[in-house]
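This structure is in structure tokens; I'll ask about it shortly.
One chain of protein is taken out of this complex; the other chains stay put.
Order of writing sets the labels: A, B and C. Residues in every chain begin at 1.
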Amino acid sequence: MNYSEILKEIYAEVQPLLTQGQVADYIPELAHIPPTKFGMAILTSEGEQFQIGEASEKFSIQSISKLFTLTLAMRLEGDAIWQRIGREPSGTAFNSLVQLEYENGIPRNPFINAGALVVTDMILSHACPPGGLDNAHETVLDFLRKLAQNAEIGFDLDVARSERSTGYRNIALANFIKSFGNLRNEPDKVLDAYFHHCSIAMTCSDLARAGLFLANKGRLPWNDEEIIKPNQAKYIKSLMLTCGTYDSVGDFAYRVGLPGKSGVGGGILAVMPGEFSVCVWSPRLNENGNSLAGTKALELLTTLTGISVF
Amino acid sequence: MNYSEILKEIYAEVQPLLTQGQVADYIPELAHIPPTKFGMAILTSEGEQFQIGEASEKFSIQSISKLFTLTLAMRLEGDAIWQRIGREPSGTAFNSLVQLEYENGIPRNPFINAGALVVTDMILSHACPPGGLDNAHETVLDFLRKLAQNAEIGFDLDVARSERSTGYRNIALANFIKSFGNLRNEPDKVLDAYFHHCSIAMTCSDLARAGLFLANKGRLPWNDEEIIKPNQAKYIKSLMLTCGTYDSVGDFAYRVGLPGKSGVGGGILAVMPGEFSVCVWSPRLNENGNSLAGTKALELLTTLTGISVF
Amino acid sequence: MNYSEILKEIYAEVQPLLTQGQVADYIPELAHIPPTKFGMAILTSEGEQFQIGEASEKFSIQSISKLFTLTLAMRLEGDAIWQRIGREPSGTAFNSLVQLEYENGIPRNPFINAGALVVTDMILSHACPPGGLDNAHETVLDFLRKLAQNAEIGFDLDVARSERSTGYRNIALANFIKSFGNLRNEPDKVLDAYFHHCSIAMTCSDLARAGLFLANKGRLPWNDEEIIKPNQAKYIKSLMLTCGTYDSVGDFAYRVGLPGKSGVGGGILAVMPGEFSVCVWSPRLNENGNSLAGTKALELLTTLTGISVF
Partner (left out) sequence: MNYSEILKEIYAEVQPLLTQGQVADYIPELAHIPPTKFGMAILTSEGEQFQIGEASEKFSIQSISKLFTLTLAMRLEGDAIWQRIGREPSGTAFNSLVQLEYENGIPRNPFINAGALVVTDMILSHACPPGGLDNAHETVLDFLRKLAQNAEIGFDLDVARSERSTGYRNIALANFIKSFGNLRNEPDKVLDAYFHHCSIAMTCSDLARAGLFLANKGRLPWNDEEIIKPNQAKYIKSLMLTCGTYDSVGDFAYRVGLPGKSGVGGGILAVMPGEFSVCVWSPRLNENGNSLAGTKALELLTTLTGISVF
């Protein structure tokens, strides 16, 4: 089967799942999305593109943004970031404060909320130097527009506001990390940038393109520009596999077998090194907070192609 | 020995301790206090007053305020408060978020910071009803002025500001509790009231008088006014004994044997039911966060008088 | 009302409670006891004795034995015991291994199972010195016979065996503490002694007498023999109040207001310093593992007499 046929088969198989699972409703604005949406896009290293369903419809990337803020922080600070964040799976719920308390404010990895707040703080310190302009939001947005080759990508300000006004637990996290001295900027400023990053709206097609450098040793295939070094691309993929899908990384690796990063908006971005980048979107989530139909779609993809990292 | 002689002996014995221990420096404003201060005041149920040292100097009552906000909340809501707060020792550090996470936002008792924030939220809901005036600060202040019979008692606004600008952990606590739905008001408003209550400045003499109703079955001895019911006074004293001195209630009960409530400003208020109310102040703290010389002074008091609850 | 009348009123009031709560069934042998039993005995410092119901029927003292093994260890080692055990409330379930792990094998207090295993280990080291006879079981038994003035007190070997063969969690605890180096003897030997101590069978009348030295400044009232020093008696009572009734010490202090020690056999021993020792027994337990009717009986006792430590 070629990718077109595989996408068709996946699309058929996931239909019964589109009414299962729950849309994340703790961000009120996300609860408005029609919950049976499904889109999927594959981009190969050779530049071929395949897609099905609502792959050209924008959705809230939410935690998938953590993949790109991490990449940006590695560009800006290199290995120095590991002095302020760990790179081990958390083994607990994705927003747990317990682990932070026992480990003195050092988040376990950059893909839990606590870690992404520290990553955002790093970007803020570069983007908004003392006395300089305040352009932290744009720094991340511009990076995503470039990776996805789409200048139309923007924030969904309703989502950002919605999350800001109800995100008590993230406010708690940021202040807790600050109390350990692991934020350089004020918590309110870090939170504002963080909620904006999460609110970015993109399509499956955009995200698959934006992730292609990870399948291509850190370079953009269309112009050979180096986004990050080859070993850094390897590092990020290892982090995706061990920490990218909340408290179900073992289950995701077991079933899918690809490095992936999910978001509560229902998107999952995954890559097969040397082969392809893939993004799937379906809003209803399983009990671990990953897209229910999306996880199944990726499991089918590696089963039908016989391709996984294992 | 009578109380005068006992106070003299205590004063002599604690002198070598006044240079030991550490002043709480996480609230910058508190770090300015001369650290070798020592004051102690005893008020008996019969109305006699004994004092020594700097017993008439104001200090920041800090967590001792939790005793009075609890009393106020019991007056306002009675036993209903136990639906939102526990009454068991925490067994962990006084501002731990771990316990809150495992117990879904219900603080273990009203004397840890988390519990006092919920108590403050209760008072706010009464003092600042929707559409009404905002007089939460004054409600607590007026209550303390009345109990201490001193209209001069006020906030130390420098301390309140100092704590507000560095109290990231308390901000984290309030937002975390809010994320579990156990605050009715916005975290910022609750925190503002909480920091004001902690900043109230009183003397040993003021505090001993303000606590006398607890030694007197809930009534003010000078006019027989009922502040709280006799069984509520018993309840509060049992909470002081089991939860009043941070993570060293066992040690405090073991050494002192009186219900007490301490604050990081260096004050400790204790009562012997039917006999007396006593307040001691010395800014340097032991490793558990209680006044080092103050704890020793109370231990000497129960040893020299032979009076304790055990 | 005198004590006779009070006991009659208590007896009447608790009748409806005797069918509520659950008998501890994790020790199979305990599940055979008729669950509606109720007995209560009061011994005053002056030597008067009052009792009602099945106060002369033997039951398994279980964790109440921890009170007497602690007393024995304090006689043998004095304050040195605090190098191997804490004296703070645990704040978690009574047999939690979590706390032990975070605190490196030092149990929080002598009344949780972990602490009692360390206390038992101390007694073993004295009772069974290298090369000497093995008389650890008898050491504790003799001590209880003397305190209760009853040479008939003995082990219930069926209970000891029953607990030994199903006590996996206690076996885990002992081996865990040993792994931290905080047992001197082999875990199997410590467990054997511990299960024997818990299996001792006594009556309410026996236990009230055995606890009388705690109400009498450490001395046996009938011959003025010093069991422990006055300040040690004070210490033990403070530990009872802050740690004696599992994870509900706050609630017990709040409702009853007396230092007490409970066991899963349904017994509770409490003392009012200078006044009396009291033991109540009823097998059905509340959700915290304390006798349901027994806790209510003690609450009524302090309410009807108006006597508590607060």
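Criterion: a contact is a pair of C-beta atoms (placed from the backbone, for glycine too) under 8 Å apart; a residue touches a chain by one contact, two chains touch by 3 or more.
Since we're looking at a predicted model, the values are computed, not measured.
Peer 1: Shown chains touched by the missing chain?
Peer 2: A, C
Peer 1: From the list C:L43, C:L173 or C:A193, which touches the chain that is not on show?
Peer 2: In the full complex, the listed residue that touches the missing chain is C:L173.
Peer 1: Among A:L18, A:L141 or A:V309, choose the residue that contacts the chain missing from this document, as touch is defined above.
Peer 2: Hidden-chain contact among the options goes to A:V309.
Peer 1: Give the residue, chosen from C:P187, C:G266 or C:G289, that touches the chain omitted from the document.
Peer 2: Answering carefully, the residue with contact to the hidden chain is C:P187.
Peer 1: Among C:E5, C:D25, C:E48 or C:E101, which residue is in touch with the absent chain?
Peer 2: Selected residue, touching the omitted chain: C:E101.
Peer 1: Mind pulling the subunit C residues that touch the left-out chain?
Peer 2: Residues touching the hidden chain, for subunit C, are 96-98, 101-102, 168-169, 171-176, 178-179, 187.
Peer 1: Determine and list the subunit A residues touching the chain excluded from the picture.
Peer 2: 86-92, 99, 108-109, 233-235, 237-239, 241-243, 247-251, 253-254, 257, 259, 273, 303, 308-310
Going forward, only the chains that are shown with their structure count from here on.
Peer 1: If each chain is a dot and touching chains are joined, what shape do you get: line, ring, star, complete or other?
Peer 2: Shape = line; chains linked end to end, path left open.
Peer 1: Averaging the CA atoms per chain, pick out the one whose centre lands closest to the mean of every protein CA shown.
Peer 2: B
Peer 1: What is the distance, in whole Å, between the centres of subunit B and subunit C, each centre taken as the mean of its C-alpha atoms?
Peer 2: 33
Peer 1: I'd like to verify one number: the distance from the centre of subunit A to the centre of subunit B, where each centre is the average of its C-alpha atoms, in whole angstrom.
Peer 2: Averaging C-alpha atoms per chain gives centres 47 Å apart.
Peer 1: Take the average of all CA coordinates in subunit A, do the same for subunit C, and state the distance between these two points in whole angstrom.
Peer 2: Once rounded, the distance between the two centres reads 56 Å.
Peer 1: In subunit B, what residues contact two or more other chains?
Peer 2: none
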